[in-house]
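Every protein chain except one is present and positioned as in the full complex.
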Amino acid sequence: MMEIGLNHYLVLSTILFSIGLVGVMRRKNLLMLFFATEILLNAVNIAFAAISHFYGDLTGQMFAFFVIAIAASEVAVGLGLLIVWHKRHGNIDLEHMSTMRG
Amino acid sequence: MLAPVNVSLESLNIMTLAPMLIPIIGALLILIIDISKANLDKTLYVMISLLFLLLDLGTIVDSAGIFTASGIVMGVFDMMLIDGLAILAQFIIVGASLLFIPLALTHSRFHEFSYPEFFALFLFMISGFQFMVATDNLILIFVGLETASLALYTLIAMHNRDKSFEAAVKYFTMGALAAGFFSFGSMVFYALTGSVEINQIAAVLAANNYADIGYVLIGTAFLLGSIGFKVSLVPFHTWTPDVYEGSSAALAGYMSIVPKIAAFIIAMRIFEFLIHSGVVWLEVILYVGVVVTMTASNMWALVQSDVKRMLAYSSISHAGFVMAAILIGTTQANSALFLYWILFSFTNLGAFSMLWISRQKHLPQHQRTDHSYDKFAGMIKTSPIASVIMALFMLSLAGLPPFALFWGKLYMISSAVTGGYTVLALIMALNSAIAAYYYLKLIVYMFMKEPVVGNDGHVYVINATLALKSIIGFAAVGTIFAIIAVNPLLEVITTFVYNSGY
Amino acid sequence: MELYLYIALFSPLVGSMFAALFAASPKTSIAGIVPSFLLFVSFVASTILLVNILSGGDVVHVEMMTWMATGNLYIPFGFVVDQVSVTMMMVVTVVSTVVHVYSIGYMDHDKSFNRFFAWLSAFVFSMLVLVMSDNFAGLFIGWEGVGLCSWGLIGFWYHKESATWAANEAFIMNRIADLGMLIGLFLVYWNTGTLQYDEAFAAMPALAPEVLTWMGIFLFIGAMGKSAQFPLHTWLADAMEGPTPVSALIHAATMVTAGVYLVVRANPLYELIPHVGLFIASLGAFVALFAASMALVNRDMKRIIAYSTLSQLGYMFVAAGLGAYWVALFHLMAHAFFKALLFLGAGNVMHAMHDELDPFKMGGLKKPLKWTFIMMTVASVALAGIYPLAGFFSKDLILEVSLIEHHYIIYSVLLFTAGLTAFYSFRLVALIFHGEERYKIFGIHPHEAYKFVLIAMSPLLLLAVIAGSFKMTYFEMVTAVLPATEYHVHSVMMYWIMTIGTQLFVLLAIAFAYKKYANNAIAIPDGSSKMENRLCYKILKNQYYIPYAYEEYFVKPYRELSDVFWKHIDMKIVDASVDGIANIFYSTGEKTRTMQSGNLSTMLKWMVAGTVALLSLAVVYGLAVRYSDEIMLILSGLGVQ
Amino acid sequence: MFEAIAFYLFAFLTISMFFIAVTTSQALHALTALAAGMIFISAFFFILGADFLGAIQIVVYSGAVMALYAFGMMFFDTTRDIKEKKGNSAIVFGLSTLAAILIVVIFAAPMVSGTIEALYPVVEGAGNTQQVGLVLFTKYLVPFEVAAVMLLVAMVAGIVLAGKKMDLSLTLMSDDEVMKLKNEQNKKVLL
Partner (left out) sequence: MLDHILSILIFFPALAGIFGFVIQKDSIRAYGIAVSAIEFALALWLWFAFDSSVSGMQFMEQIALIPAFGINYILGVDGISLFIIILASFFTLIGIASLGETKDEKNMIITLLFLQMTMIGVFVALDAIVFYVFWELSLVPMLYIIGAWGGPLRVYASVKFFLYTFTGSLIMLVGMLFMAYFYYQATGTWSFAILDWYRLILPESFQLWLFVAFFFGFAIKVPMFPFHTWLPYAHGQAPTIGSVILAAILLKMGTYAFIRFSLPLFPDASVFYMFPIAVLAIIMIIYTAMVAYAQKDIKQVVAYSSVSHMGVIILGTFALNVEGISGSIFLMIGHGVVSGALFLLVGVIYDRRHTKMMSEFGGLAHVMPRYATLFGIMMMASVGMPLTINFVGEFLSLLGFYEQSHILTLLAGIAIIVGAIYMLAAYKKMFFGTVTNEANKNLPDVNKRELVALIPLVLITIWLGVYPKPLLEPINNSVEAIVQLMHDKSITEEAKSRIPNLMSDIEITRTSMQEVH
């Protein structure tokens, strides 16, 4: 218990990932939803760093690095989309976003 | 201390990057032109894009030559992997893009094409897809995928109307979730094997004889979630109809082909070694997934009232059909995948282009969606040639011989037969029959109903220009005379796939 | 001789086609005259052939061309004129020539005059094909051909519901029998390898008795239909809806005897299976009595004669069934003459009475219809079998045959029937020609038929009188191909007793008929008299309720079953299940499309749910693999292998 | 020992921060919790010896991303209470808990293939940043460049979407209106 191994990090990562999933499913405000997706990626990053550490291998850190880059780009595009939508509709609630269905 | 790295330039095989770099250069060029002089006409950008895509195609041909001569080429610190799959996939990606880009030359002006950023992003996207298929490193796959996806979201949104924003947001959000899944899946495999290169993963797993099958399955489940999202397997498909409906018909047609082939390549690279290593679980899951995807989306397509949405569901069904190749996993099946997808590109792009040329800016009172079935009622009376061509695409999609897609279906079902998947073959065949209904529905509307009063047929070609017509003509000719191309295609594809070890 | 054969065969066809040319145009007498003449030509050619045969010439056997040839099957259009077929040819051509000429008069006022001759000549052609063919398939062609023409002629007045109904009934009933015939043909082919008479018959003795029995039975079923034997007899009475010449030609003289002809023709087969022959004879005897009994009370002139025909066919079958083929054929010939005469006479009466058929509404017609009266009386006498008319020689012979063959029940039935025959024949004659002139209240002024009509009938009159005298000549001729059994009662004494007894019995019956029906006090029955309310009268009147039973138990259920098949099974089960399968897909799509709610949150949930589902499956599988040993242990503890 | 305490402390902190981030109805709280969580995560990176990554985490996430979100939030004016219709939370939590339990079940088990040969081993004595740099510019040069392209794409996309270019929709205008607009724009350019 006191010896922190890889599994501890993996479990932590999983729990954070699950919290992220809760957010993804629960949030109706798109901005808040995007927060949750950030949590998903961050959760994975912990695991990558941990694996990297325990294997003494740098690939994991590389992956985490690129994940951070991806997360950053996603934020840019995601916010851009939200801004366009907000300009037209004055809200960013996904409940208002269901004109296409069936 | 770290030793300095000595790398000889020859060993890098920089040429393997050429096909991907060309569109990037093109995109940058477009951005630079835009900066230096604004408000140039879209035709300029279309032509620049075309030129760069052609160059791209040339380099791909070049790498195909290298591949035939010396087999699989690794490049740039073994990051790039130019094998048969990569070459074929890039052919499809670039070829479909070549067919797509002239669709920008519409008669009416649409928002996205008026801005050079569209073309720049388009070219970036292509390079993203190219990176995605030309590597077996999960990191590069991920980065390439995101590059392409982010560009694609923007392209969808640039159509600039409510539905397209909605589509882009939906696609984006789900894409972000899928990205999470992908990274988690990669993480699990990395944790298992200490590597993010697929062949390395396969080697390590094989070496310890899949001792940690539970981990493998968790990783597979997450990767299946994200790849399933890309190729729109049920239940990860929910974005497809909405996104297709929201985006312009041309882009929807493009989306039904290019992102999916890229995703198929990834699926092929990741899943086939697992299936071949006897991961029964994956086989069962894929079996169920394929069958459910084909059947369910067919049933949903039956009840649609908008042609574009119907085609969206139909493309889900086609994707499920093709996913069967990955399940079967023989050389024949993998070749069938490419053959199918090449033939599908022709037909589906044709079909979506037909919708595109009939896209009105302002819908008449009785028409609820852009391309509702009612719009095509009695089309044979007013524009016979257009309706015949549209019917041709529909019949081809339905798998009616001797049109293009039939040969793909034939070869695909045959691969199921030879792979020992008899029931699957039957299900695939019967699904074609279900699918025939909704394709037929459009034909029924076009040929057997009376036109709406006041419809003089102009509406069907309202957007048509010579460029669009040529593309459609090209697609139609390809669809009809596919039989001529099938043999050479098949020979090339089989050699490429076989020599890549799939 | 071949030329004559072709002339005899094809001139009716030419005549038919000639008349058919005018079928849609208004009446032209040429359309009647030419076919009649061509029939006469046919008759002459037949006579030449007959003379040739009689004078010991060879049997004429030609093969015109191949009809069907495939596999081992080879069926030519082959025709044979031997002693049997030439007899039939003579009967057919004589009667039909007479009927043609008669029809020119009879159909004079009919607007479909031309069409009538087309059909009638076509019938003769079919009949000639039937009798002249040298193989079973050719026989079947004729067989169906006469059926077709019979349909066309019964339903000739197609505006009448009853006529068309009767036509269809006749056709369908014959078809039922034809099926038997067809099966018989198949049996012959698959067992002998050929359908040619001579080859097939030659191969038959080598076959197993059961096969032969089935062959005989199925062929006879065919004969039963055409010759209207029980239980396929009802069509014949209804067939009287056709014009009277048709009844005379088809339903008395020729077509209905085709069954007898078939049995006679297939005599080598029936020789081998005497038990079937006995069955045929028994059925014949039964039909003879059965039909005669129905004739007793009937009030339709033509139907009475039709029943008598039926009865006489029964006689013929008795003879044929007992192996006395030549006797059957002889009676067939004689019967053809007098029965045709009888019908034609009845036609004259009908003409005179404006198509009235109920003899109770006639009476006393002997004055206006003097010649007709004579002819019908002579024909009736012949029918009753009074010496020296034709009927005596042929019919008595049948009685003798049955006696000699020791079938006493059959004999007694036949004898009793002979009495009945005499009774109803003369009941008819008496009611029509004698007694009070009851027709007058209907305001009818009867007149005799055209002269040429009467003259045309005269050959039949003559033949009805003298046909019996050809008996020995005929015997010698026909036994060249048929079994030459001479039927003589062993003791002369016995012979005389029998003959005279029969004659007396018959005369008695005639006298009774006259007594009962020739007086002036006959009233038109209105269903109130005591006799009419008797059970047996009612049974007879309603033809033993057989037509009723057919209608109730076959026709109606068939119609209802068809409706059920269509509306319930075909539409509601077969088709609905096909549509149902299609609808399952559609409605499932319709129901599950709500999954695509358009709500992004739901879409994300689906995606997560999908992944979680995959995960749970993965974990279950992973755990199962990891702990497979333990699981196996537990399972084996539970007794599961 | 120290490592364990640090792990559990930061684990608790990140979990609670992220939990707040996904459950609170106050957007501002969520944003703050998220930013805090991010910073706590960087602590893990430092614990694990990934100094470079930790720095990046703070700079990119807490600096750039959070700043972007904060701007976005102001733009959208979501500082007030977010009224979210409560969906079927049973499904949400059920699915997530199930997922967590499932994965934890597997992850709690030790990996059989414990010994992994590192492909890009951490070299003793060199700084983490140095090592990362070396790998990044050799092996991961291509992904790095592609990531650059990706950021460019994101930038272009952000500019296109958030800028003025999307304000007027040519797609929704009739062709005449579009032409008029074009002419006006050309005039402006000429002026």
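Chains here go by letter, A, B, C and D, matching the order in which they are written, and residues are numbered from 1 within each.
Throughout what follows, a residue touches a chain if its C-beta (ideal position, glycine included) is under 8 Å from a C-beta of that chain, and two chains touch if they have at least 3 such contacts.
Quick caveat: nothing in here was measured; it's all calculated off a predicted structure.
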What are the shown chains in contact with the chain that isn't displayed? B, C
Touching the hidden chain, out of B:51, B:207 or B:429, is B:429
From the listed residues B:233, B:413, B:471 or B:497, report the one that touches the chain absent from this view. B:413
Please give every residue of chain C in contact with the chain that is not shown. 23-24, 65-73, 137, 140-141, 144-145, 148, 151, 155, 158-159, 161, 164-165, 167-168, 171-172, 175-176, 178-179, 182-183, 185-187, 189-190, 558-559, 561-563, 565-567, 569-570, 574-575, 578, 582
In chain B, positions touching the absent partner: 380, 384, 395, 398-402, 406-407, 410-411, 413-414, 417-418, 422, 425-426, 429-430, 432-433, 436-437, 440-441, 443-444, 447-448, 483, 486-487, 490-491, 494
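Just so it is clear, only the chains that are shown with their structure count from here on.
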Chain closest to the assembly centre - both centres taken as Cα means: B
On a C-alpha centroid basis, what's the spacing between chain B and chain D, in Å? 27
Cα centroid separation, chain B vs chain C, in Å, comes to 76
Per-residue overlap in chain C, given as positions that touch at least 2 other chains: 593, 596, 598, 600-601, 604-605, 608-609, 611, 615, 618-619, 622-623, 626
Residues of chain A touching at least two other chains: 6, 10, 17, 20-21, 24-25, 27-28, 34, 55, 57, 59, 62, 66, 69-70, 73-74, 77, 80-82, 84, 94-95, 97-102
How are the chains arranged in terms of who touches whom: line, ring, star, complete or other? complete
Complex contact set, residues of chain C against chain D: 601, 605, 608-609, 611-612, 615-616, 618-619, 622-623, 626
Per the touch rule, the chain A residues reaching chain B in their complex are 6, 10, 13, 17, 20, 24, 30, 33-34, 37, 40-41, 43-44, 47-48, 51, 55, 57, 59-60, 62-63, 66-67, 69-70, 73-74, 77-78, 80-82, 84-85, 88-89, 94, 97-102
Considering only the defined contacts, which chain D positions touch chain C in the complex? 87, 91-92, 95-96, 98-99, 102-103, 105-106, 109
